[in-house]
Structures are given as C-alpha cells and as structure tokens.
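To start, I am sharing the structure in question, which I have written as structure tokens.
Of the protein chains in this complex, all but one are displayed in their positions.
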Amino acid sequence: MKISIEVNGKAQSLEVEGRTLLVEVLREHLGLTGTHVGCDTSQCGCCTVLVDGQGVKSCTMLAGQADGCRITTIEGLGGQSLHPVQVAFTECHALQCGFCTPGMIMSVTSLLAKHPNPTDEQIIEGLAGNLCRCTGYANIIAAVRQAASAMAGSAA
Amino acid sequence: MHAFEYRRAASLNDAVGTLATDGDARPLAGGMTLIPSLKHRLNQVSQLIDIGGLADLQGISVQADHLWIGAAMRHQQVADSAEVARAAPGLAQLAGLIGDPQVRARGTIGGSVANNDPAADYPAAVLALDAVVVTERRELAAADFFQGFFMTALEPGELITGIRFKLPRRSAYAKFKHPASGYAMAGVFAADLGAAGLRVTVTGAGGGVFRWTAAEQAWAGGSSVPTLEHPDLLEDIHAPARYRAHLAKVMCEQALRQLA
Partner (left out) sequence: MSAVPASETSLPGVRYARREDHRLITGTGAFTDDLRPEQMLHGHVIRSPHARARIVRIDMTAVKAAPGVRWVMTAEEVVQQGAGSLPNAFTFPGRGGTTQQVATMPVLAREQVLFVGQPVAMVVADTAAQAQDAADLADIEYEELDPLVTTDQALEPGASQLHPNVPGNLSLHFESGDEQAVAEAFARAPLISRHRVHTQRLVGFPMEPRAVIASHDASTGITRLFTPSQGVTGMLKSVSAASGIPADQIEVLTYDVGGSFGLRSNPYSEHVLVVLAARHLGRPVGWTGTRSEVIVSEYQGRALTLSGSVALDRDGRILALRFDDIIDLGAFSAGPSSLIGARNLSVTMGGSYRIPALYMNSKLVYTNAVPMAAYRGAGRPDIAFAIETLLDHAAHEHGFDPVQLRRINFIPPEAFPYKTANGTLYDLCEFHRTLDRALELSDWAGFEARREAAARQGKLRGIGLACYLEASGAGAVPADTVQGDFDEQGQLTIYGVTGASGQGHETSFATIVEQELGLPAHRVRYAAGYHGRALMGNGTGGSRTLYGAGSAIVELCARIREQAQALWTELGGAAGSSPELASWIPKLDAAQRARLSAEGKAQSGSTFPNGTHVAEIEIDPATGITDVVRYVAVDDLGRVISPQLVLGQLQGGVVQGWGQVFCEHAIYDERGQLSTGSLMDYALPKAGCLPAVEAEQIQARTELNRVGAKGVGEAGCTGSIPALTNAMMNVLRRQGVAAMDTPFTPARVWEALNPAA
C-alpha cells in the first residue's frame, strides 16, 4: 500500500506493507539510520521520533498509521546547524556510545516543547521512556536544564 | 510479524462491518499493546482496521451527571484535559501515570479498557467511577464489564465507542510502578460518588481489577485502611502476594491522603 508522509520537511510517497513499522520506513526505505532499534517491548526509547510534534516510539507505530503525518527524525532536527538540545548534549557530555542518543534527544525536544522550564520531577518523568546504559543519566538531566535555559534565552 | 493488511476505517460502520465479516481482523487504535504482541508473533491477524482517527471515538465532554471520554482519546489527552482535571482529577492523574510520555502520546483509553491487562491503570478508574462502557451495540456497566485476566464482556467484533464516567465529588489515584514494566504493581483509585457512596478499587495486585469494600468501609467510618485480603493476589518472581497486598494498602492510604 502507498503512504504519504512528510519526513524532515520533505514529502515522501512510499510503497509499504501492512506490517511495515515506521522505524523500518525511516531506516530501510529512507536510509535515515539515525533512529535506532534497541528493544522489542517498546521500552528503551532508542527509536523515538517526533510525529506531528510529539515524541513517539517509531518501533510501535505502523507505517500506515503514519500516513499523512509530519515526522521529524534526529537527522532533521538541526538542519544546517545544531538544535539547542543537540548542543546541550555534547556540551554536557550527555552521551557516550551514542546509541540511545538520537531517541533521547527527540524525547527531550518533545519534553521541552511541553514544559519549557521543567522541574526535576518533570525531567525524570519526561525521560521515563528512554533508557541509557552508559551515562548514568546525570549529564542527560544536566543537558535538559541547559537546553531549557538556552531555548528560554533565545525565546526572550 | 506475520503479514497482514492495514486499512483506515472510513466510518464506525465500516469498522464494525469489517470486524463482523472477517473473524481474523482486529481493530487498531494506539497499538501500544497490539503492535508489540504482533511483533512477538503472539497472534496473527488478517487485517488491522485503524479506528484511531474516527470522529465518533473522539471527544471529552462534561455533562450534568457524567464525563464522556471517546474511546480513541490518547492517554496524554486525558491527562492534559482541563475538563477531566475539573470533573474527575483522579482520572487525569491516572492517565498521566500510564507508561511513559511516548506511550501516552499513542495509547488510548478504549484500547486499554478492551484489553483488560490485570496491571493496567484505567480499569481501576472505570470500576471506581461506576462507569458505563458504551459500544456500538450496547452499554455495559463496569461491574459486568471486567471478567478477569485479559477478559471482558465484549463480544467478538464489538467496539468500545466511549466511556461514561460518574462525576465524583472527590477522586484520586495512587500507583506503585513495577520497576521493570512500569505497569501497576498496585494501583488504587479512591472516589467519593456522593449519594452513590465511596469506591476503592485495586488494579495490578491480582488477576484483574476489583473493588475493595473493606477499604471503602474503613474510609466511610474514618478508621485506618485494613490489610487487603483477596483470594487472587498475584505472586511472582518480582513480589510475593503479601507485598502486593501491603502495597495496595499503602497506595490506598496515599490516595485517601490526597482527598483529605
């Protein structure tokens, strides 16, 4: 079946199967391998992308469900420059192996869209759907605070 | 996954009709339970008919004597709804505790209630608020709806269109999250339904949601929450039954403290 999705600002028309997952569309059909698959019980969050602005686990969404949606992946977040969340992640050393990082960055972007000045509790709850095995999370939390600050500063 | 067709329902009738004629078709709303189970090849379907976008299943509205939530409303929508926060704060609180942010963006109340996972959150609210589960063909009282471990009164092909909750005077939900799955190890919903009385329901601790009448009586009488006694408490590698019983008590106390 055919689906029409907008991915990182570009319209795509694709032939998929009923059972094709959104993450497979991104990784295999479109070659956008920045979005990763880390588990099979929809818990690790490595596959998180924005669908119509909200963080969603692309491994748990069918391509058909994404028909007509606007998708943003890690590749489309910064464009020519880096998004403040990406900047905060490197400046705060909030990544080590980098495998969970794209999904983590997309979740944080979604969190900050909803809570531009999040409390610690909101940050922790906002990261509940993303697992990291390397960093021990402290720098990720610091990166969220730094990004929030930077985005508030530029919004002022 | 085994192969299947995917199609968006054009209308509620279209969905109902498809489910009636194809016994191997299944409805798809959020997919937060169905898609993982298909990925694990735990079931096989001929087609998924996507009802998530159907207008008939959308909407949150407060009427004189009830709160209506459309079956396809996402958990995040319920959690963020000003109307739900006003009309039944415990329900908004509950929706915000389901899963994680990404799951809440997609999972639906209809899907959760139809699945009746014994550790899911919504059944506690549906039972506590004396809700009526409305399908395309009839209405089912909460007390009759939940029939145990992943079982409900729904007939094959029957679709929930929405849930009609009684308006509580006060309501609160307290949940102890399972350290791995994030489901309820014990979730307790407390509701004061005014003339209809007090309700305390428990999810996660047993084979399905149940009313905890001893706790209701204690609440009514102003005495402390008793020890939970229930024949069907879950005992597994994570916790013995008596811990879950204890958690239910602690969560009940937490919920009641919020209402004080």
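Descriptive notes on the structure:
For reference, chains read A and B in written order, and residue numbers begin at 1 within each chain.
We take it that a residue touches a chain if its C-beta (ideal position, glycine included) is under 8 Å from a C-beta of that chain, and two chains touch if they have at least 3 such contacts.
Quick caveat, the model's predicted, so the values are computed rather than measured.
In the full assembly, the chain not pictured is in contact with A, B, by the touch criterion defined above. For the chain left out of this panel, the touching residue among B:64, B:195 or B:237 is B:237. Across A:5, A:30 or A:44, the residue that sits in touch with the chain not pictured is A:44. Per the touch definition above, the residue from A:4, A:33, A:117 or A:149 contacting the chain not shown is A:33.
Considering the complete assembly, subunit B touches the hidden chain via residues 1-3, 40-41, 176, 179-181, 237-240, 242-243, 246-247, 250. Residue-level contact of subunit A with the missing chain is found at 19, 27-28, 31-41, 43-44, 46, 73-75, 77-78, 81-82, 86-87, 89-93, 95-102, 105, 120, 123-124, 127-128, 130-142.
By our rule, only the chains that are shown with their structure count from here on.
Centroid to centroid, with C-alpha atoms defining each point, subunit A and subunit B lie 28 Å apart. Of all residues in subunit A, only 1, 17-19, 21, 40-43, 45, 48, 51, 54-57, 59-65, 67, 107, 110-111, 125-126, 128-130 touch subunit B in the complex they form. Across the complex, subunit B meets subunit A through its residues 1-8, 28, 31-32, 35-36, 38-40, 47-48, 50, 52, 76, 99-103, 105-106, 181-182.
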